[in-house]
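With one protein chain withheld, the remaining protein chains of the complex are depicted in position.
Note that the chains are named A and B in the order they appear, and that numbering of residues resets to 1 at the start of each chain.
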Amino acid sequence: MPHISLNNLSISYGNHKVLHEVSVDIPDSQITVIIGPSGCGKTTLLKSLNRLLDLNDDVSVKGNVLIDGVNTYDPKADVLSLRKKLGFLSQRPYPLPMSIYDNIAFGPKVHRLTQEQIVQQIRDLEGRSFQVPERKNGAMDVLVESYLRLAGLWDEVKDRLRTPASRLSIGQQQRLALARALAVEPEAILADEPTSALDPLSAQLIEKQFKFLRNNYTIVVVTHILRQARRIADYVIFLYLGELVEHGPAESFFKSPKDERTRAYISGEIS
Amino acid sequence: MRSRRLEEQIFKGLMIASLTLVLVVLAGIIFITIYKGAPALTLSMLTETPKGGYYLGKEGGIANAIVGSLYLGLGASFCALLLSVPVAFGLQKEYTGWRFASFTKLVLDVLWGIPSIVYGAFGFVVMAYFGLRASLLGGIIVLTLLMLPIMVRSMEEVIRTIPLELKEVSYALGTTRIETTMAVVLRQALPGMVTAVLLAFGRGIGDAASILFTAGYTDYIPRSLFDPVASLPLAVFFQIGTPIPEVQERAYASALILLLIVFVVSIVSRILSHRFSKHIVR
Partner (left out) sequence: MKVRRFKDSLATTFIRASLVFVNAIAFVIAITLFMKTRPILAKTTLSHLLSSTSWHPLRGDFGFFPFIIGTLEVTAIAMILSIPVCLLSAIYLSEYAHGRFRGFVRLVVDILAGIPSVIYGLCGVIAIVPLVRILGQALGSPTTGYSLLAGGIILAIMVSPVITSVALEVFRTIPRAARENSLALGITTWEMVKHVILRSSLHGIIAAIVLGFARAFGETMAVLMVVGNVPKVPLSLFDPAYPLPALIANNYGEMMSIPLYDSALMFAALILMVVVGGFSLGAHLILLKIERRGYV
């Protein structure tokens, strides 16, 4: 059973329908790319998965989203652990208003991990045992370092961990956001046009990270850049005007689209 | 074409004249206060309480009013802060529906507009009902009411500018409302909240009408919450009302002290809000 599957999901803001009866299973341990023109409900679909939509006014959601078999929109669902399972990268990176170090440590601290849990988490991540430094917060230090390394940021920031995260460049901020999301041990990563605010080099770094991470995580990326979708996608979902037009493995999707609209979009006739 | 240019020139001239007038008049207020107050300001004004015959021009100072004003201002700021922070946080949509939040904001706007004399009258009635005399406690309560809308509305203005996305990334980590509020919203809004508190403090310490009947006036520094308390604005008001020139001079000095306190608070608030903005995400 896949981690994430959508079942007849319809979403509207007030009277405005944004998504119309979308049903799809998102394959595990692959990069799933959601493409489509702007304003067709890509971001809404993504944010419906971890219920960030709750922050908007008068949103109504019909149908359901199953995360590990649990319906997200069940009133009894545990939203907090659900969100913990799904890491999130926003369009523009938003570092939390604290230091670089605290940005990573924030998640584990909020979830009140014990020393043993932190050590266990690092072991799981690094796949080896290690020595916990004999100082206050020693384990947390190692944890922060591990995740910064994982996001390819460690060498750039190791000397200024205590400086405000807002002083990093945008590209670095996005990698920090990735590290921060990974530090709460999610099973999947949801990314909403994660490279749209970045320069080409930083964007490339993020794409590389995704390809590296896909072995262990289910990754869902929203993008409106077709070339990016071709570069990174294992599986593609095409939304058009709130409707799920077509979905399938990347290769067949791009080579032999079944729907006329997909073909038109891929060839650049509609955008 | 020429008449259009002329019209432009005339109005531009009028505008510059207007702005100059506004700035000159306001600068004049400050100038008069300093010009009249500075010669009358002596060390004993600051450090001594009124002695016998003070109001006839003899020895003494207004330490009672300075300390009294600080007690009133600090006490009321503290009480208003305790109440404002939860209210300002509560106006976010995570806690309150859109309707109730906008209604509350309008109520606060109306409260902000209510003249301070009305707060004074209300405070007096309530105190009379509970059998309280004019006292430090009464003054603090009334000033708290006066400051509350100022603080909440200024804090809320800052909190509202926090991008929704910033909260989203925090919630996406699996945090509860209060965790996000304390870790993200509080930090992000802190500089603005400091400014809000100091703004309200400045308003409160300079207000006379509300404490006229609720705080009373005394030549002594209050020892308990139930003692009456003197204050700088009332010191200005009472001393200017006497016919004796020496006492009037002291009104000028008191006004200068009050003005200095208000300015210092205003400038400190700007510096502090800059200092606290280290972690702010823009």
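By definition in this document, a contact is a pair of C-beta atoms (placed from the backbone, for glycine too) under 8 Å apart; a residue touches a chain by one contact, two chains touch by 3 or more.
Being a predicted model, the structure only gives us computed values, none of them experimental.
Residue-wise, the contact with the chain that is not shown comes from B:V126, picked out of B:A40, B:L70, B:V126 or B:I221. The missing chain, though absent from the display, is touched by one residue of B:A76, B:V152 or B:V247; that residue is B:V152. Interface residues of chain A with the unshown chain, by the touch rule above, are 80-81, 110, 112. Where chain B meets the missing chain, the touching residues are 4-5, 7-8, 11-12, 14-19, 21-23, 25-26, 28-30, 32-33, 36, 83, 86-87, 89-91, 95-96, 100, 102-104, 106-122, 124-126, 128, 145, 148, 152, 176-179, 181, 199, 202-203, 205-209, 212-213, 233, 236-237, 240, 251-252, 255, 258-259, 262-263, 266-267, 270.
The rule we apply is simple: only the chains that are shown with their structure count from here on.
Chain A and chain B, compared by their mean Cα positions, are separated by 46 Å.
By the touch criterion stated above, chain B contacts chain A in their complex at residues 93-94, 98, 163-176, 179, 183-184, 187-188, 278-282. For chain A in complex with chain B, the touching residues are 47, 50, 52, 55, 57, 80-84, 86-88, 90-92, 94-99, 106-107, 110-111, 164-166, 177, 180-181, 184, 190.
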